[in-house]
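Let me begin by presenting the structure, written as structure tokens, before commenting on it.
With one protein chain removed, the remaining protein chains of the complex are shown where they sit.
Note that the chains are named A and B in the order they appear, and that numbering of residues resets to 1 at the start of each chain.
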Amino acid sequence: MFKVIYWLVFHTVLLFSQNNIYHSQLNIKIFGDYLFCQKDYLRAIEEYNRLDSVLFSDTMICKLGYSYLQIGDYESSSKYFDDIESLSPLKSYSVNYKSLNYYLKNDLILLRENIELNQSLNITDSKKLLLVSEIMNNKKLPSNKELLIFNHSEKIFINDLIQKKRNPDYKSPTVAGILSIIPGFGKFYTKNYSDGLTSLLITGLFSFLAYDNFKNSHQFRGYLFSVTALGFYLGNIYGSVASAYRYNRNYDEIIMIEVDDYLTQKNYFIQKVNFCE
Amino acid sequence: MIKNSFLILVVFIIVNFVELFAQTDLVKWYRVENYLLDDYVLQNLISENPDDLNEESHRFADLIVTVYKNTISDFDGDNCRFNPSCSEFFAEATKLTNPISSVLLFFDRLSRDTNFFSNEGYKTLNNRFYDPPSDYLVYETEPNKN
Partner (left out) sequence: MNRTFLIFLVLSFYIHSQSDLIKQKEYADSIFFSQNYFDAIKEYKRLMFFDKEKIFTYYSLNQIARCYKYGRKFEDSYNFFSLALSEANSIKEIFDVKVNICRLNIIERKIINAHRILDDLEKDSLFKEYKSEIKYWRAWAYFFEMEYIMAMNIFNELELIELSNLSQKSYQNHYSVSTAKILSMILPGVGQFYTGNYLNGLGSFAWNLLSVYLTIKAFSEERIFDGTVLANFLWFRFYRGNIENAEKFAIQKNEETLHQTLQYFYSKYPEEIP
């Protein structure tokens, strides 16, 4: 009888020792947390995904969502933040991060929906994001009442942004086109001074060459230079219009970069929860 | 003085110690076939012999550009400070717009290339000013976020 028990115990130990104890469920979790805190998000996700879903706590789901956000997989990220129960203390955190996912995907409709679904919670952070997103997408400019959720320093930035959106320093393509009837002046208008000067000089040079050759009755060369001069002249008009569009696009891009910088610096208005102590 | 700088170095190393561990592997990567070989150099070697027989090469504009490249451009050195070069700019423009606009854009590009006063407002790509025809479309385009 004893012999059998010994035999059983011995073989259980042997069997157990075949498995690597560092790959037990508990150790996987501990190691996953370590990787998460080391900001090695992709490997942390792989570790967490090896765990049984029974072991998943709210904290861990939030960590998974955050990790997916960091590697740029917004779909999976919002799926995980969805899983948080409505009574959990991390609920508002998860809703805010879901909003961030939609903001980064530039999905205004879902962002607004997400806020409306969770009106009962304290999600000022998400509302701030929505307002910025609306301004950036030229949907609407917020009223003074709506701006009350921002604190003082944020309000300065937002007001500046609204000002830029309300009176953008755009250049009109039509004006650029009309001005460039005199070669180069359209480009002066869009602040490409050296390009404008070159345009003026090169059109002038080829026109002079055409005129000079016709005067000396070099017919072929006259026509050649005329066609080139005409090409440069029309190209200058078309290019001026195009450069106005380019100017406006650059203007928008600069504002976008400014906003992105500001938001990353502010962690997208979202209060940080430190999972790593 | 030396002691001070040594101290600063030590502090710097300690401060950065955690950061060194912090990884930037946000995308899964794999073994490189031969890690000694410089991808950039390899790409340059390949791009010197582009296969001209791709789908689009029957187009007229591409034909002109190919002929120009093989007869003139290959022999007259490095003259363009832009990327894409003027002939490539023209070929790309024909794909984005109609023939007339692309010819006009080409003339505009030529005059910008002649500009020897200053070249500001361009990003650089491979030591050249990045100036693709998509920047010069004459309609509003949706700004692509991020």
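Definition applied: contacts are C-beta pairs under 8 Å (C-beta built on N, C-alpha and C of every residue); 3 or more make two chains touch, one makes a residue touch a chain.
Worth saying up front: this structure is predicted, and the values here are computed from it rather than measured.
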Candidates B:Y35, B:F60 or B:Y139 - the one touching the absent chain: B:Y35
Positions on chain A contacted by the hidden chain, ascending: 2, 6, 9-10, 13-14, 17, 20-22, 27, 31, 34-35, 38, 40, 43, 46-47
Absent-chain interface as seen on chain B, which is shown: 17, 20-21, 23-25, 28-32, 34-39, 41-42, 44-45, 48, 71, 74-79
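As a convention for this text, only the chains that are shown with their structure count from here on.
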Chain A-chain B separation of Cα centroids, rounded to whole Å: 22
Chain A residues touching chain B - in the complex, by the definition given at the top: 38-43, 70-72, 104, 106, 173, 192, 194-195, 197-199, 202-203, 231-232, 234-239, 241-243, 245-246, 249-250, 252-253, 256, 260
Chain B to chain A touching residues, read off their complex: 21-23, 25-28, 101, 103-108, 110-112, 114-121, 135-141, 143, 145-146
